[in-house]
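The structure that follows is given in the form of C-alpha cells.
One chain of protein is taken out of this complex; the other chains stay put.
In this document, chain identifiers A, B, C, D and E correspond to the written order of the chains, with residue numbering beginning at 1 in each.
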C-alpha cells in the first residue's frame, strides 16, 4: 500500500493506441512497487512531427503533469522523443520529470561510446539534433536516420513501419560504427527488446529508460530542484483556455 | 498603397502596456513602407519569466501568426527575449519570422567582438544561455546579468526597473570587456537609444533589430524555407482548445 | 537630399567586371534612400582564392574604407566571401562594416535550421570553415561544396561556371538536408534570385544580405562599437607603402 | 533467491574504511532484489588524488571486475569520482559498468539546468574537468570547488573534512547559480542525504546514483555493448604481474 | 660527454620487435647530442588495441619512467598512439613527457589545415577520437581510417599491413581533403618518410615527432610543470605489485 509509488507516463499526443503501447512498455520494466499511470491529453495533436506539433503538445503535457500531481503521481515521464515541454514541466513538478529522448540518450552513453538514432520523418531529425546539443551528446551520436514514415504508421497494424525501423537499425549497425541504437519515437517502444536480441547490440527505448530514471531519482530521494531556474512558475493569473493551468 | 508591407509584432504575453511599448519601438525604426501591427494574445500569461510561461506564450504566438497571415502580414516578430515558439511559428508562416533575442544577438556580433546581456529575473538567465547555444553565440557572450526584478516592474511607471537596467549596463560596460550590450526583455525596448548615447557603446534592443531583420529578409525576397524541417506542419486535425489553430 | 545615405560596397579584388556585378546586386536590394558606391582597390589581386590573396586584399579594403569615410559613406560592405580585413576595417570605421559571408550566414540561420554553402575552388573551403567557426555557425552548416572553377570563371561570359553553381545547388538541396543555400562568392551575386525561384528554397547572396544588414544597423542608430577592441587603431605612424593609411 | 541480483561496488583504492562508507551508501538505495558486494583491491593506492593514483587504481578495478564476474555480479560500479578504468572495465564486463562521477553528473542534469561539483584536493579538479568534457557536460557544470583536504581526511573521524564539504556546498549554492551540487568523492557518499535536506536542493552522491543506474540498465535488459569498441579485449597473453587478468 | 642528453622512448607494449622499430625511428631524427634509450615493459600486453590493453600498458609506462629517471633520462616519449598513462607519467617525471599521438597531431596542425589519421583496428578509432577531443584537435581532423589489421601484423614481416597502410593513405589523400596524414600506431614509424615522398604530402610518424618535441622542450629549459595538477604524486604507500612504483 503505502510503499507503492505512482509514476505518470504522459503520451503528449492524443493517440490512445500509442498511449497503450507506451503504457505497456512502461509497465514491462517498472519496479515491483511502481504503478504506471499512462495518460494522454484530451485535446491536442494526434501525432507529433515538428515544432508546431510540439508546441501544442507541451500544453497537454503541462495539464497532465498538473493533473498527475493531484492524483498523487510522484514522478513524470514525457513520452515523445522531442521531450516537449520538459523544462516547463519541471517547473510545475516537485518530483522528477524525465523525457524519453533524454533518458534514451543518457542510457546509450552508459553502454556504448557512440550511438545512432532511428526516427520517423526526416523533419524530426532537427529536433533530435537540437536535443543532442542541449543535453551535451553531440559527440556521442554517430548518425540520425529517418524511416520517412509518419508517426502513426507505427500504429496502423500493418507492421510496415516496424519493418522499416528494423531495416534502418540493421543498416545503422553496419555503417555507423555505433555500439548502440536509440529508437527515436515513443511509438517504437515495443520494438526495443526484440531488436536488441536480433541485432546483438543495445537497442534502446526511451520509455522504459525514462521510467527507470524516474524510479532511480525517487529511490535517491531526488526531485526536480526548486532552487533556481526550475522553481515553481512565478505566480500569475493565466487567462482563457489556460485557466486550467492556474 | 500596394507597395506597403505589413509586419506583425507579437508580444507573447497579455500585457497591453508592454504591447504598446513594443509597438512604439517597432514603429520608431520601421521603414517608410512598413506598417507595424502590434498584437498580443487574448489569453495567456501576463508576463514571461520561465519555461512554463514560455510554453503557454508559444500557443498565443502561433494563434497570432495564423491571424497575422490572414490579415496580410508579410513577416512576423516574436517580441519576447526567449523567442518562444520561434521554430513552430516558422513552420506556420511563409514569410520570415524573427525573434528579438535572436535579432539582438545577431546584431551585437556585427558591431562588437563580444556582448553582455542584461535581463530581468535570474531564472530567465538559463533561457538566454540556451538560446546562445542554439544560435551559436556562446563564445560571443561575455556575461548575462539579471536585475532581479519581474518583467512587469518595467511597466509600473516608477522607473525603478529602468534605473536598475541602466546601472547594470554601466557595470557590464566596466567589468565584462564587452563592446555591446543586449537588452534581454521586450519591455526594455524604449531604453536602448538613450543608453547607447549615455554609455557610448551600442545598447541593443531586439524589437527594433527584429523589425529590421524582417524588413531585410523581405527586401531580399526571402521567407522561411519551406524545404525541409520548417515546412508547413504536417496536416492533422487539432482538437479542443487548439481547433483555432486548424 | 539630406536624408540620403551612402553605403560603400567594396569588392576587395581588382576585377572591374566583378565590381559591376556586385554593385548591381547591391543596388537591386538597397532601400529608397540608399546610394551604393561600388568600389575596388586600384592595386591588389584580380581575384581572391586563398589566404595569400586575402592578406593582400585586406589592404585594399582598408584603403577603401578610409576613402569611403572621407567620401561620406555611412557604412561599408566587404564583398568577398572570406570577409578579408573585416575586424581591421571595423577598427577603422565608425559606421557599420559587414562582410558578405557573415551576412549570408546570419540570414541563412533566420530562414532555415541548416544551410549549405556553394563556393568556387576547393582551397577556399577552409576559409569558409574558419568563418563558420569564428561566427558560431559550425553546427548550422550542413556542407560546403566547391565547383572547382576559379573565381574569374564567373566573369568569362560563357555561363559555364554559373551552370556549375546551379548544378551544385540542386545537388546540395537533394543531399544535404539543408533548408537554404549560401552562395560562397561575391561574383555569384546575380544568381541568387533566379536560383531561389528555380530550386524553391532560399538561395542567399551575401552582397544583398550585407547591404540590408548595414541599412538595418544604420536605421537602428548603431555603428561599430568604439568601446573596447574595435576602437580606432592605436595612433602610430605607418611607413612606406602604408602611409596612405595614416 | 533466483530473482536476486548481485551488483559489485568497487572502491578503487585500498581503504577499507572508505569501502565501508561506499558499501553503506550503496545498500541504502539498492532495490529489494539487489545484493551489494562492496570490494576494494588488495593492492594499490590507499587514496586516489591524481592521474598517477588513477592509473594504478585502474588495475585494481579490472581485477575486481574479473573477480566480480566470476562471483556472479551482474553489474559493476566504479566508486571513485575519476571513474578510473571505466572504458577498460566495460571491455572486460558483459553487464553494465557505471562510474560514480558519470552517474552523479547524469543525474544532476535530470534535476537541474546546471550543477556545481565539490571535490577534495585542487589537483583533482582537472580530472573532473576532463570527465565533463568526455561525458558532454561542460556546459552543464557551473563550477568545481575543492575543499583542499586529502581524500582520507574524510575517514579520520574528526568531521573536519565533512564540515568543509558542507561549507563549500553552502557557498556553491549561494554563488554559482546552480540548481544541484555533485559530491566529487566516493568518501562523501554518506553526506548527500543530510546536505540535500539542509540546503534545500539536490546534493548528489555518485555511489547511490551509480547503483540505481546499474539496476536500471539491468531492468532494461541492457549490458555493455559488445558490438564495436567496447567488445571484450582482443585475446592476448598478459605477462608478469598482469597474468591474473588473463 | 656532459652535454649529451638521454631521452627515453617507451614502447608501452612488450613487443621487442616493435621496440626496435620505434627505437630506430627515434634515432633517425634525434639530435647530435641526444642518446635514445628505447625500452619496453618486462610485463604487460604484447600489443595495445583497446582501453583494457591501455590500462595495463600504463603501469609499464610508469615503471619505465621511474626507471628512466634513475638512469638519467631527461625526457620521455610514450610510443603508443593512445598515449597511455600520459598525465600519470607527467606527474612522475620532472622532465618533459610527450605522447606520440599528441606529438603527431600537434605537428600535423603546423603543416596543414586538416589531417587524416590511419590506424590499425577499428576499435582503436574511439581512442584517437577521445585524444582529439582532449587535445583540442576535433576540428583539425578530417577523418580516421582503420586498416582493420591487428597491431602486430605490422611486425609479421609479410608487408601486408604496410601495404594496407599505404593504400589507406592514398585513399585518405584522395577523399578527405586533408593536407597531411598522421600514422596512428607506433609500429608504423618506419613508413612515414617513404610515404611522405610517394604521396607528396606530409605523412607524420609520432615517434619522431615526439622525440623532437622532447628535445625542443629541453632546449627551452622546460620540463613538466610541477605547479598544480601535474605535481609529483601525493606521497602514499603503494602496496603489492605496485610497490616497485614507490
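Keep in mind that, in the parts below, a residue touches a chain if its C-beta (ideal position, glycine included) is under 8 Å from a C-beta of that chain, and two chains touch if they have at least 3 such contacts.
Keep in mind that what you see is a predicted model, and the values were worked out from it rather than measured.
Q: Kindly name the visible chains that come into contact with the excluded chain.
A: Hidden chain contacts in the full assembly come out as B, C, D, E.
Q: For a quick check of understanding: of C:25, C:38, C:59 or C:222, which residue touches the chain that isn't displayed?
A: Residue touching the absent chain, from the options given: C:59.
Q: Please identify which residue in D:126, D:143 or D:170 touches the non-displayed chain.
A: D:126
Q: From the listed residues E:39, E:112 or E:153, report the one that touches the chain absent from this view.
A: E:112
Q: On chain E, where is the contact patch with the chain that was removed from view?
A: Contacting residues on chain E, toward the hidden partner: 29, 31-32, 87, 96, 98, 102, 106-107, 109-114, 135-140, 173, 177-180, 193, 196, 199-202, 204, 208-209, 212-213, 215-217, 219-230.
Q: What does the interface between chain D and the hidden chain look like in terms of residue numbers?
A: Residues touching the hidden chain, for chain D, are 122, 125-126, 133, 138.
Q: For review purposes, identify every residue of chain C that touches the missing chain, sorted by number.
A: Chain C touches the chain not shown through residues 14, 42-47, 49-56, 58-59, 62, 85, 87-88, 90-92, 121-126, 130, 133-134, 150, 228-229, 231, 233-234, 236-242, 245.
As a convention for this text, only the chains that are shown with their structure count from here on.
Q: Quick check on the contact graph: shortest path length from chain B to chain D, in steps?
A: Minimum step count, chain B to chain D: 1.
Q: Could you say which chain's mean Cα position falls nearest to the mean Cα position of the entire protein shown?
A: Of all chains shown, the one whose C-alpha centroid lies nearest the global centroid is A.
Q: Averaging only over C-alpha atoms, locate the centres of chain C and chain D and give their separation in whole Å.
A: 52
Q: Residues touching two or more other chains, restricted to chain D: which are they?
A: 87, 113-114, 139, 177, 228-229
Q: Which of line, ring, star, complete and other names the graph you get from chains that touch?
A: other
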